[in-house]
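All protein chains but one are shown at their positions in the complex.
For reference, chains read A, B and C in written order, and residue numbers begin at 1 within each chain.
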Amino acid sequence: MADVISYREAVAEGIAREMRRDPNVVCLGEDIGEAGGVFKTTAGLLKEFGPERVWDTPISEQAIVGAAMGAAMTGMRPVAEIMFSDFLACCWDYLANEIPKVRYMTGGQVTVPLVVRTANGGGLGFGAQHSQATENWAFTVPGLKIAAPATPADVIGMMAAAIRSDDPVVFFEHKGLLAAKGAPVPPDHVVELGRAAVVREGVDVTLVALASMVPVALKAAELLSGEGVEAEVVDLRCLVPLDVSTVLASLGRTSRLVTVEENPYQGGWGATLVSVVADEGFGLLDAPVRRVAGECVPLPFADALEERVIPTVEKVVAAVRGLAAY
Amino acid sequence: MADVISYREAVAEGIAREMRRDPNVVCLGEDIGEAGGVFKTTAGLLKEFGPERVWDTPISEQAIVGAAMGAAMTGMRPVAEIMFSDFLACCWDYLANEIPKVRYMTGGQVTVPLVVRTANGGGLGFGAQHSQATENWAFTVPGLKIAAPATPADVIGMMAAAIRSDDPVVFFEHKGLLAAKGAPVPPDHVVELGRAAVVREGVDVTLVALASMVPVALKAAELLSGEGVEAEVVDLRCLVPLDVSTVLASLGRTSRLVTVEENPYQGGWGATLVSVVADEGFGLLDAPVRRVAGECVPLPFADALEERVIPTVEKVVAAVRGLAAY
Amino acid sequence: MEPAELLAAYEQMAVIRRTEKAAHDLFLQGLVKGTTHLAAGHEAIAVGASAALRPDDYVFATYRGHHHAMARGATPEECLAELMSRATGLCKAKGGSMHLTKASTGMLGSYAIVGAHLPMAVGAAWSARLRGTDRIAVAFFGDGATNIGAFHEALNLAAVWKLPVLFVCENNLYMEYTPIADVTAVARPAADRAPAYGIPGEVVDGNDVVAVQETVARLAARARAGDGPALLEARTYRHFGHSRADPATYRPAEEVERWLKHDPLDLARGRLIESGVPEAVVHEADERATTAVQKAVEAAKAAPAPDPDEALTDVWADGGAAWRT
Partner (left out) sequence: MEPAELLAAYEQMAVIRRTEKAAHDLFLQGLVKGTTHLAAGHEAIAVGASAALRPDDYVFATYRGHHHAMARGATPEECLAELMSRATGLCKAKGGSMHLTKASTGMLGSYAIVGAHLPMAVGAAWSARLRGTDRIAVAFFGDGATNIGAFHEALNLAAVWKLPVLFVCENNLYMEYTPIADVTAVARPAADRAPAYGIPGEVVDGNDVVAVQETVARLAARARAGDGPALLEARTYRHFGHSRADPATYRPAEEVERWLKHDPLDLARGRLIESGVPEAVVHEADERATTAVQKAVEAAKAAPAPDPDEALTDVWADGGAAWRT
């Protein structure tokens, strides 16, 4: 085993582990074979598993995800790649109307055990149509499980859980984390979907984050620690199932909540979490709930502009400081 | 002028008024011409304006909305119909990635003055793929204005504002309201987008609702009045621009908030409103904030099941009663 | 088709026809909620294709799918109970008319977004091949579906991967209320598109159950042998309006008359008599169909409504609907 593994390598490794376990796992997507994916997140799969397990497709997002659905309904466990999460819009009917509904509308006659993987998020200067964090789109649709790991170990563990899941899972791989490194991951590492992780303990405020916002929240927590404020940081890991218990338990200790999300403020996932807390956690709260979220604009190209739009460490620190008065 | 006008007739009348005013307004969509639309919401338009203003299309949602966009960028004011709002998923790329972003990503070089109209919502036994309230999908995307009128007068007034708007507007016509009747609407009636209406005054609790949930909230308020609880009911009318001021002002009077929405709880519009209130209105709140929202399941077919999923008067009343302890 | 087979096909079509008529009446009586899209007139396509397929093949249909559900093993009672919101419905009253599904007999669903199921059928065919079976998949769809993007993506992918899938267009000349010819760039909306995917494109009389059976059998054999997909355009006509109570006044009377004379049941009956089957035997089949559907209507009417809490089941594979932990 290598000393460290990158998030990028973890994606391919996570898929490979499941492909070794289960011959019904097959991959399909654009440029995922010989090329190993535009983000190299499927590197090595074609070589190890051959062209009957790893399929290059035309630029046909509807056919990719629709075919994955048909295969999942008939005994396979397809892992479909949609290159950038923005392109989920090109096959949204499958994510919104078909995959999450067919089990329900047939009275439970069929299951759809598939994974749709996709490169998500901004911060790389890819502009308005290649930079969105779109996990909130999926969150509007009951019937989809939503995974968004923040570390290489979670990529592997959650990929295992996602591929083994009998339910459809949308798996968001954050482009800004692909180069991040972590410790090697033991065999058969599985991270159950729907379990948040308290990645830093603290007593003054709870920061709840997802994917690339987890390191942002952790850095903010460090800075705040220098000012005598100890933040607890919760990595949600999944939006569905949403681990409300872990968040409420943390609030029981801290009484203050700041969510940190890359979604735009309007319609971002933090809103739903806050609404649960404003109801069930009302008695726990000592202060207003703050959401550090993306600005409600498309993603601009230039770095200086993109930083103005996406949450940064400074913005998180400022939001927490703003609660000091309470 | 007729004594009353139905919501359904108001749609056609609202469009017709603008077509009379401005020759650049054109309509396109499936079965909107001779057939007058499957909901008869474009009845009479072909006859009055002819085939150069009212265009039947193939079943090609991407082409419909994409063509509307190209036309809007070059001097027209197209009004595109997507028959059921569920089918927005079939052209989601245009709603999510193209229409709302092109002005921004070109540095303001172009505008996209179009309206996408669509029949929204459940309660009619149309099943999982024809019953969703999808205004929350649009709400995840900065750059779209979102209108969802609750009365015939608002349909006409907001249609005028939407068609005259230089920004793209998604216009949700609620299927459950089509038969609703209202007073005739004076000429040149325009309802500015982004202005909520206090449709019932009260001092004990604020109910914020949209579209078909407005009559539900009003009925709940009546029942509650019999129990000595006076609810103020706010009809949001639009999600973007979101009239936060009116809601906060109402809370200043009532100190209690219940949102009533047809969206599923996860990712519903009420979440964003609640998160604003949990922050900016924290000091105003005497009680937990409750969201009466759709259950997080697809829409089932049978009436008995659908009623279990969509908010009802009883559920709203129960939610308000639940706040009595505070 | 042998006379015995044809008689069985005839009886199946008769059952479907009567079930559709019953659904129509029940809708007008307010016993069927929501909407229906009846397939009276289209019976020969479902029954003819079914006769050419194997029980383990996969079928995907549209909201106008009652005939396919029944041709693939769903009983009239199961279907009508679903339409009438009964707990005993095919989909436990969660699906409704537009989503009839009988997965246990390979009828993998009815889909109400035009064109959406074509890629699914491609995926089922891909899966059949990956699992080393020689099953095939069939997608039935309307003429209107030939202009939507999913159609194009599905056909290209199926052709490139040479998958065992048949695309069967039920061309009934109309979308909802608009003639397909008004909005399509070619005369034969399906068959004329086949060359764009390098696959066979054929037209068949969709009201002739024998012609449908033979054509589908030939194309299915080809697909099963590994020679790839095909596109079949079956010409037909619907006897009712598009949906609900649509009187279909947008269709010229002369056209309606001509097509009603070219009825799939009449055609099959003619063939039966021609091949020597006594009229009385055909009549008995009609009677059996009538009785079966009458019983189905009664049974469905008598069945219980679903428990409202059923609404909160069946989202996830574990049977539940929890979205939070």
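Keep in mind that, in the parts below, a contact is a pair of C-beta atoms (placed from the backbone, for glycine too) under 8 Å apart; a residue touches a chain by one contact, two chains touch by 3 or more.
Given the structure is predicted, the values throughout are model-derived calculations rather than measurements.
> Please identify which of the visible chains the hidden chain touches across the whole complex.
A, B, C
> Using the touch definition up top, pick the residue from B:Ile15, B:Val38, B:Ala68 or B:Ile156 that touches the left-out chain.
B:Ala68
> Looking at B:Val115, B:Ala128 or B:Val240, which makes contact with the chain not pictured?
The one listed residue touching the chain not shown is B:Val240.
> Among A:Gly121, A:Pro149, A:Gly202 or A:Pro300, exactly one should touch the missing chain; which is it?
A:Pro300
> If the hidden chain were put back, which residues of chain A would touch it?
Those residues of chain A that touch the unshown chain are 30-31, 33-35, 38, 56-62, 86-87, 89-90, 124-130, 265-266, 295-298, 300-309.
> Can you list where chain C touches the absent chain?
Touch with the absent chain occurs at residues 147-153, 155-157, 159-160, 182-186, 192-193, 195-199.
> Mind pulling the chain B residues that touch the left-out chain?
24, 26, 52, 55, 57-58, 60-63, 65-76, 78, 93-94, 97-98, 102-111, 113, 142-143, 165-167, 194-195, 240-245, 276
FYI, only the chains that are shown with their structure count from here on.
> Where centres are the averaged C-alpha coordinates, which chain has the largest centre distance to chain B?
So the chain farthest away from chain B turns out to be C.
> Please report how many Å separate the Cα centroid of chain A from that of chain C, as a whole number.
Distance between chain centres, rounded to whole Å: 39 Å.
> How far is the middle of chain B from the middle of chain C, if each middle is the mean of its Cα atoms, in Å?
Taking the mean C-alpha position of each chain, the two centres sit 35 Å apart.
> Which residues of chain B are in contact with two or more other chains?
As it turns out, chain B has residues touching two or more other chains at 86-87, 89-90, 127-129, 265-266, 295-298, 300-301.
> What are the residues of chain C that contact at least two other chains?
As it turns out, chain C has residues touching two or more other chains at 91, 93-96, 99, 111, 113, 149, 315, 321, 323.
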